[in-house]
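All protein chains but one are shown in place.
Read from first to last, the chains carry the letters A, B and C; within each, the first residue is number 1.
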């Protein structure tokens, strides 16, 4: 993935973040998920008065993709106009189910992007023993 | 909402359920969410090896809607080919943030549908006191 | 359960709330869970920078009880010095697994308590169809 492609995906995430529902944290986050088949799915964080019932932008994008029949992912960009957004442990867990080599792209703006593989962000991942 | 409209929404939910990712429970669920503006958003359950990291079909549909700029909802149908699906407490909590009068439609098949308002399914809902 | 017993349980919940970890919402909640065998377990809300990773006071009390071998519950009081606390949908879902007749006790102070059965707070609860 070229730097230009990374920037383009990050811009899609930033664009999506405008529709985030974040009245409690004030932290508006968008995500753009590039599937192996080339499709891009976006997501935003959706908060809730009962904080644990909220869902992060990354997982919103993930469920949108799975709903459209897509389960193999190449890259995920995360962006916020309110400060640099990194990926929380719940979202790392969610995507480790599908694509351990997913490239996670984040940064404060498109000139300062970091790309890391999911397997580096969640090493020694949880595995359910076979029954 | 007429019975025919309810059935049509339920069929959309059932259709979506084919793309559910449910390798742990074997319970494939789909949801179809009718927004006040007439748009319909679908979702499926997406399970995870760490069970608490999974997301139900209803919330998948909800985050898809919010991501597309939609926050007011009229009806939500839930369906599964594996048995009657009802709405869990987490999903009730999620939608109580947006539409307390949401009509929740569910049943084992389209000839046996029940419709209940969300405020009946989650009475005395949780409210975060003002700071 | 007498009104005096309800008040006593509510006081235990209020007392526990002092140890809540709630730097994000500022809403400190405590819970006191009376098991069928007479033991009382307490819990507090534990928030997280990633809001969905937090856990409510009621479920903290519930996991403490299960950890000590207890799975049948009689009453659950919820209290906060920061405003009236009611039970969110996630916590209703959590306890519906164990005790549908659980008495949930809440209010702004011990002179204004409401007691409702869990099955009224989460009617038509979610059931996983048999495989």
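FYI, a residue touches a chain if its C-beta (ideal position, glycine included) is under 8 Å from a C-beta of that chain, and two chains touch if they have at least 3 such contacts.
Owing to the predicted nature of the structure, the values given are computational and were not obtained by experimental measurement.
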{"item": "Interface partners of the hidden chain - shown chains only, full complex considered", "value": "A, B, C"}
{"item": "Sole contact to the chain not displayed, among A:31, A:66, A:90 or A:105", "value": "A:90"}
{"item": "Residue, one of A:8, A:40 or A:121, that touches the chain absent here", "value": "A:121"}
{"item": "Touch residues of chain C, complete complex, unshown partner", "value": "16, 19, 21, 24, 42-44, 46-50, 53, 55, 59-64, 66-69, 71, 90, 93-94, 97, 126-128"}
{"item": "Where the unshown chain meets chain A, residue by residue", "value": "25-27, 80, 82-84, 86-94, 96, 114, 116, 120-131"}
{"item": "Residues belonging to chain B that touch the chain removed from view", "value": "24-25, 47, 49-56, 88-90"}
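By our rule, only the chains that are shown with their structure count from here on.
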{"item": "Where chain A and chain B are represented by their mean Cα positions, the distance between them in whole Å", "value": "23"}
{"item": "Interchain centroid distance [CA atoms averaged], chain A/chain C, Å", "value": "33"}
{"item": "Multi-partner residues of chain C (at least 2 other chains)", "value": "25, 88-90"}
